[in-house]
Every structure is written in structure tokens, then in C-alpha cells.
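Every protein chain except one is present and positioned as in the full complex.
The chains carry the letters A and B, assigned in the order they are written, with residues numbered from 1 in each.
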Amino acid sequence: MSRELLVSHLVGRVVRDADGRKVGRIEELLARIELHEHGNDYVVAEFHVGAYGLLEALTGGVFAQKLVQRFGGLVGYRRFRIPWEWMDLSDPVHPRLNHARADLESRADE
Amino acid sequence: MSSASPRAIPADLLPCSDHAMKKWVEIALGIITGIGGFLEVGSIATSAQAGSEFRYQLTWALALGVISLAFLMEMTGRLAAVSKRTYVDLLREHFGMRFFLVALIAVFVVSFMVLTAEIDGVSTALQMATGIAFQWWAIPVAVVGWLLLWRGTFGIVEQGTAMLGLVAISFAVGAVKAHPDWGALGGAFVPSRPTENPARYWYLAVSILGASISPYLYLFYSAGAVEDGWDREYLSVNRVTAGLGNLFGGTLALAVIGTAALVFAPAHVHIDKFEQIGSLFVSPLGRAGFWLFVATLCVTCFGATLEIALSIAYLIAQGFGWEWSEDLRPGRDSRFSVTYTISIVVAAIPAALGISALSLTNMSMVLSAASLPFTVIPLIALMNDGKVMGRHCNGWISNIALICISVLSIVLFFVSLPLQIKGGG
Partner (left out) sequence: MEPVDGVQLVHDVLDGCLTDRNGRKIGRVDALVLTLTDGEPLRVSAILIGGQVRAERVGKWMVRLRGAISSVLHHDREFGVSRVPFSAVRGIAETIDLDVDGATLPSGHLERWLGDHVTGHIPGSQGEKK
């Protein structure tokens, strides 16, 4: 069964890991071309989830996020690249990972 | 003041194919545009009031405004040349619809108010020249301005009015002939506290900063860079234009401060009507000084009128992804051309109803200062984004300057309204 949702409905959602612990918020969806005989489609290959550490309370808006991302590690910001198959979107409002947060450490952008 | 934007010259239209010669010509055009386009109703009014009430003391505010504007114009010009997109395009793309709308409303309101003041300024100049009340000139000025935008190209609008605006050089001549106290003038580049009426002093300081760093200036400059097809080859032209154009143009505003300090301050003239400023250069230049002032006021405000009307249309069209260009026939970008049409016609109404240029000007300059954070602070992210700027991201000097200007913009945001109430009398 298929259904539709908008990118803007996913961006900014809090993502939790398999244990219910907060990982961060969806900031970006990386799409790649998938080739098949009927034509090419763009499919979402990765979700980029950002964690703002101590500045979490201040960075609810896009404007604040953009500024904080520029200063990166200085302010405790981290971004995780999560493959699509790790993301459970059965409830798009509350996306969850099917892995624990510890599995993410290898997927953090420095 | 209005902004400088050197016209890109196709190499095959120049008699000499020398690459260096082409660049020098473009730099010269850019500087002329900066000189001829710097003064307008806000800078003339605020500088004259500052000189008459506080002599040279507020020179530092003008210098701070000019330097800040030079940095902002250089950055938005570099942004456009490298990314091939305007600052408004990138603001919308990187910060989303909600933030863009907040910035749009802030810049639109302020720009529209400044536009009404500029039309008022042209009308007042025509009143001074003809004796016919300024209210009667407002609609004809708007119609002529609209006609130029409707039928003219970007080059005609930008450089035609800038060339005519070179008459403003008479201000520098007048200031030198007035024999200012060069020592006191030089010392006034260092900020000092007022000896009396601090509310009025800081109010005028904020007004000067608002007149110098109006958002429409660097938004227009960025749009002009895209209109002119700038690319990375224009980065040096951009740097020189933004720096020298504003430096020379700022000198003309300084000439107004200096002459007002010598002519109006000793007589304790409190300027509350534009017509009073008409006599500013009579003492050093004789009767010709009056006519040169009227011509300068008329031409520079008219140039600013065209720029601001276009700037408003650029802001809305670029933000919403409409087709836009001053070089396109209006039927090809109807939403864009209707936007500047409505802007210029509606902005003529306050002057047509007799609302005074000076009070409108002062208020719009202060609000201009208050609106700065919405367009200055996002530059911090954009100018350091490698995906946007490639290897042309800000260096440490530009970043320090940008952070200082951002802090200044936040301070201005909080102090503008209280100062308007306390010192705007």
C-alpha cells in the first residue's frame, strides 16, 4: 500500500532510536537515481539527522540552524547520515530508527 | 544613497580587446555610478541636520555607515558573481519560506517608505526650482519614473541617472571653498559623546546609519550583478566598485555635514523643512550653489526612486520565483513590471497629499536601520557556505567585519524606535 507525504512534513521531525532515545531532527533527505526498465526515479537513499547538543532549545527554526551549522563542532553540532532502510516511517510524525544510537557513531559527519 | 553597479561590457563592443583595459573601464563606470548615485534624500537630509546641530561630531557615524555598506555590497556582489544568483534568491532557497517572508515584509515596508521620501525629495526640488508646490509634482514625477522603467533598460536606469548625479560633485567643491576646520573634521572620525541633547544626537547617528546602510542598496546591487551577467572575472571589479564607489560617494555626504557645520551651526539653524537646506551652498558658491543643490537633490532622488521601485520588484519577484529583468519587455514579466508600477504610483500619494519630505525621510531612515538584522545576519551563513561560494568564501577580515555589522544591526534594531520617540522631534 502506498501513500504520499511532503518533504516539509518530515523535515524538522525528531528522530528517536530503537530504544526511544532522541537522536536529532531530520534536516535533509539525500536522493539518488534508481535505474529501472520503465524509467529513472529519484529515491531517498539517506536521511541526514542533526543534533544540536546544548543549543537544541535555540535551534528550532531554520534560520538558527543554518547559523549553528556554520560553526559545526565548535557548538556541539553533529550530523548523522542514516540509510533509508534504518528509518521506520510507519508514523511519519514520529520517525524511529530500527537501530540503537550507538550504531550511529560510525555515520556521523565530522 | 543609491548603489553602484558597473555595466558589463561585451568585449566585442570595445575598440580595444585588451582585457585589462576593459576591466579599468568597468571599474571607472562603477566608481562614477557610486559617486553619482550615493546621495539621495536620506543622506542629504540626515547629513545636513547632523552638521547644523552637532557640527562635525557625527562624522564617525557616516564613516561607519560607508564602511559597512562597502563590505555588504562587496559581499552581495561577490555572492551574485560566484553563485549566479541574487542575494534574495539565496535567502529564499537557504532559509525557507517563513524566514523569507519576515525579511520580505521588513525590507518592503522600509523600502516603500524610503521610496515615498525620494519622490517627495524630487518634488521638493522642483518646488524650489519653480515655485509650484511640491504636491503638484508628485504624480508627474512618478509617471516619468514609471515611463523610464517601462521603456528603459537596466543600463539606462542605472548609469543614466548616475551620470546626471555627478552634479553632486559640486558639494565637494562647495565644502572645500567653505574652508572647513580640517583638524576638527579629521578628529570627528573618532566617536565622541554629545555635549548636549544626547537623545537627538543618537537619533541622528542612527538616521545616518540607516541612510547609509539601507537594505535596498545591496539587494539592488546583487540583482544588478545578475542583470549584468557578472561572473568570477568580475570579483576584482566588484571589490573596487564597492570600496571606492562608496568611499567617493560618502565624501559627498561628508561635504554636506562639513558645510552645514560652517553655514547653519553658527546661526543655530534647526532644519525642519527641506527648503532650508537649499541655501547650504550659497555662501561658498554664490547663487549657483542654490541651483546646484536643487539639481543634485532632483537628480539623485530621482535616481534613487527608480532604484528603489526596481528593488521592491526584484525582492518580490526573486523571492517567489517570477520571471524578472529590467531588460525584458514588460509584457514578458508582467508580475514584475506591475509590481514596480504599483509601488511607484502608490508611493507618490503621500507627497501628493502634502506630507512633508523631511519627517518622512527621518522616520524611514530610522526604520531602515531597524530592518537590517533580517538581511545582514543571513550573510554570515551564506558567505561561509562552500557549496555556494566555492573557494570565494569570506576570509577572516570579511567575517570580522560582517560579525561587527551584524552586532551593529542588532543594536540598531533595539534602539531605533525608542530614539525615534525621544529624539525625532
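Brief remarks follow.
The criterion applied here is as follows: contacts are C-beta pairs under 8 Å (C-beta built on N, C-alpha and C of every residue); 3 or more make two chains touch, one makes a residue touch a chain.
This structure is a prediction, so every number in the text was calculated from the model and none was measured.
Touch with the chain omitted from the figure is made, among B:49, B:337 or B:416, by B:337.
Touch with the chain that is not drawn comes from one residue among B:101, B:288 or B:400, which is B:101. What subunit B contributes to its contact with the hidden chain is residues 83-85, 89, 92-94, 96-98, 101, 150-153, 320-324, 327-331, 334-335, 337-338, 387. Where subunit A meets the omitted chain, the residues involved are 1-8, 10-11, 27-32, 34, 39-46, 48, 79, 81, 84-85, 89, 92, 109-110.
One rule holds for everything that comes next: only the chains that are shown with their structure count from here on.
The centroid of the Cα atoms in subunit A and the matching centroid in subunit B are 43 Å apart.
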